[in-house]
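Report on the structure given below.
Yeah, one chain of the complex is gone here, protein chain that is, but the others are all in their spots.
Presenting chain A:
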Amino acid sequence: MKLLTTEIKKTRYRKIWLLLLVPLAIQGIWMLFITSHTNQAQLNMGYSNLLYFMSTMNVIIIPIVMAMLASRLCDIENKGNTLKLLYTLEEKGKVFDYKLILGSIYILGFTILQMICIKLVGGIFKFTQMLETHMWIEFIVSTFTVSVILFLIHQILSFQFKNQVACLTVGIGGTFFGLFSMFFPAPFPYFIIWGYYSILSGFRFRNVPAGVMKVYEIPYKTEALFFLAVLGIIIYLVGKKLFLRREV
């Protein structure tokens, strides 16, 4: 517990919540805008639309947010040469683990707030569709898992390269990679973590004549989530090994 306490104390003055609330506000406004432009017929598919829409927006916005979050949390250790001090106070691996734990807590908060935003927009526009339990649980589990793994990747980069440009570049590059991955033939998209916000979304989009519902629900891709988790564990093990190997 004291390791988490100190991690939280270190984030003081770092404006982490601002970093998360700004993209959230953008997404919220965007949702309001989109929803206000849909016709009445679509409102009975309101939540499906928003959940689909949110997963696509996450591909665009979250990678860079995760890069910035990881950089803001980890760079303070590089800047002040603190690892050689921390290593006399706690086990080396825990320095790595607790950064990931703190990041995950922020990401969980962020994801829940996204879900609350969706629900609020639904309330404002009086969606006739029910927000079913499995829908929001799937959304939170998927978004959280993908974001945590992206955070992990950037945490590794942030520790490995003192110059944070590496971390941020991968964040921006990841966005494009994630968007284009949707057009790659199977099984390639499954190896591109940035694209998983879409892959794991319970909704798909179909091009149909105007006025007809375009978003439809598909069975949740549990096996894809499982595969992603395996990728995540591999990245964690490799990243931690690299971290521990570094001499201070």
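The rule we apply is simple: a contact is a pair of C-beta atoms (placed from the backbone, for glycine too) under 8 Å apart; a residue touches a chain by one contact, two chains touch by 3 or more; residues count from 1.
The rule we apply is simple: contacts and distances are computed from a predicted model.
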item	value
From "Cytochrome c oxidase subunit 1", "ABC transporter ATP-binding protein", "Xanthine dehydrogenase family protein subunit M" or "Permease", the hidden chain's UniProt protein name	"ABC transporter ATP-binding protein"
Residue in contact with the excluded chain [from A:T82, A:S104, A:Q129 or A:Q160]	A:T82
Missing-chain contacts mapped onto chain A	2-3, 5-6, 9-10, 12-14, 76, 79-91, 247-248
